[in-house]
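Apart from one protein chain that is not included, each protein chain of the complex appears where it belongs.
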């Protein structure tokens, strides 16, 4: 037999009469007083948020719940149409698409900021740092994360609103400032309007909340699960999946069926 | 070409400068004031909750976030170990297991209650109704949903706490009363202690909140997505998946390897 | 500590120099001689198929690989568009929709047949049995599984072809005969053309191959995974997911955006 490493979790445990989550008694300390958003913060940090943290964290999570008829929402609806007996799998199918293209950008923005400022308590000269970051992405021909938006022009309205909420709670520190400086620098380098977008604001504010970049995508995943349940509810009452499928199939195979006849 | 049905969503839409979710302006009406739990209520009902609804809805959702090292949590951790580049897929894998065995029971409980009381505003004689329900399940040799618990004995502590929170907000109506009456009747029929458990309490309270039983499982799905992100965070720092796998594989194939040699 | 049950697998095991799958040495007994379809048969039955079993099993599995632009294929493409870094999750998203609506019917057909004929070696009077089955579904207002098709009219061409292949290999036993008798009886009861469809033929032939109905859906799941990889390959070269999404979103939110302005 090979050597065994111990396994250990510190998240939750139960006895006959109690359930404990990260040291809090579920029935006495949590239920009735702690909200869903604050439990999400607990899952990500091992502690309940202070009031000002709660406001800011809930704001960034709420931003990510619902983006309308996204590819993820359509995947969820298609799956529900085929397997209505397993709603959980329809949400799962939608979550599978929250990858590098759509939700990953807030992870990349948080990583960019946290790698640039490993210690946010130290004094930092932001402008040269922003320049160096933008030049790095530009030189590697990579997209600078967290800036610009294909639809919300000239400004993604969520970014200034999130920054305002963060500032009111005292979270307008170095990561937020660096994110804004990166956008300004990028506009100079690329010669067009590239303001901070929602994922940039979220990446910066999550960094202010001391959430490591590795887990930042998780905020999007948990939030979108909520929105996808909403899409299933609408699909139950006003289905569109099979109609979308019928139209796509008809158009996409028209050239084949015409050859046939 | 076949006839086309129109497709339509009323969940969310965007313009260059605004995002609207169910009639609310995201930036002005929601961000900074509406919590994650209340947005979840909006997704399930098309309106923001009143204060007392918010307290009760958040309590039932929070109950479902974290159940420790469940089969779902292990599936998420196993998936993360193989595909750390796609955290979203690890959460999805965990959600896929929230089916009839674990989370489905709150849907079944809500269905039992809502089918028994189609109009909760009418006066109902609960005891005979409860008797009829229990006899129905007993006669079909099906488990009565929402009662009893393999670990939490004699009482699942979440149920009385959730009922207390609901009662304080005025949600101790016919569904809650019927759920309790069903448990009492079942104890008589089966001759053992079968108090209402957490899924029974949640099924009853969700019914009081007028959530149709068809969507009740969704509360569990959205809540657990939050908890599964917490398990990924722990797996990042204190991995257990590959150790669990190594032990299981060693034991499960020992008889094969011994034949071999 | 609670009592421990032993865990055990008999599927596969490895040593430093060998890999064994269900008693077969992978390198010496399988690779180079056993095809993918025959390994699938091994996974489902614990033995390699005889030649005539192989022909029939491959035929039913092949039938299930590719059904064109299905809801599953669209879910896979939507997921790939968002997370191209995790192709495996895109296939997973598509598989999640292979539920009761589309693929489940072959499970239901196999179950109907196997429950009607628990012992296929006994002599059975098929006509009254078929009548009883159809009357049962009709009385419960359930759809009789395995018959009729919304597109392939008057005949689903796959069914007679699969029955022909099965008959040529000697698999035209009681399950196939009962399936045909059920279709005939249903046509009498419902008063319209309801020939056996592909899922009915597959359910019957899988029963002839002694595959228990509980695993029959698995043939569809494994086969479709192959087809979904094909859809990802096409989506890589000729993407349609984001175009389908753009059109759906535009139409589905038009009424909201017009109110707005």
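Remarks
Residue numbering begins at 1 within each chain, and the chains themselves are lettered A, B and C in the order written.
Everything below uses one rule, namely that contacts are C-beta pairs under 8 Å (C-beta built on N, C-alpha and C of every residue); 3 or more make two chains touch, one makes a residue touch a chain.
Note that the structure is predicted; figures quoted are calculated from it, not measured.
Taking the complete complex into account, C:225 is the one of C:124, C:189 or C:225 that touches the chain left out. The chain not shown here is touched by just one of C:66, C:172 or C:187, and that residue is C:66.
Of A:10, A:115, A:135 or A:238, it is A:10 that touches the chain left out of the display. Residues 1-2, 4-5, 7-14, 16-19, 21, 26-28, 30-32, 34-37, 39-40, 42-44, 54-55, 58-59, 61-63, 65-69, 86-89, 91-93, 95-99, 103, 151-153, 155, 157-158, 161-162, 164-165, 168, 214-215, 217-219, 221-223, 225-227, 229-234, 236, 238, 240, 243-244, 246-247, 250 are the ones on chain C that touch the missing chain.
As for the chain not pictured, it touches chain B at residues 68-72, 74-75, 78-86, 89-90, 92-94, 96-103, 240-242, 244-245, 248-249, 252-253. The chain not displayed touches chain A at residues 6-10, 12-13, 15, 18, 20, 83, 85-86, 88-89, 92-93, 96, 248, 251-253, 255-257, 260.
Just so we're on the same page, only the chains that are shown with their structure count from here on.
The chain with its C-alpha centre at the largest distance from the centre of chain C is A. Innermost chain of the displayed assembly, by C-alpha centre distance to the whole-protein C-alpha centre, is B.
Mean C-alpha positions place chain B and chain C at a centre distance of 30 Å. Among the residues of chain B, those touching two or more other chains are numbered 7-10, 12-13, 18, 86, 88-89, 92-93, 96.
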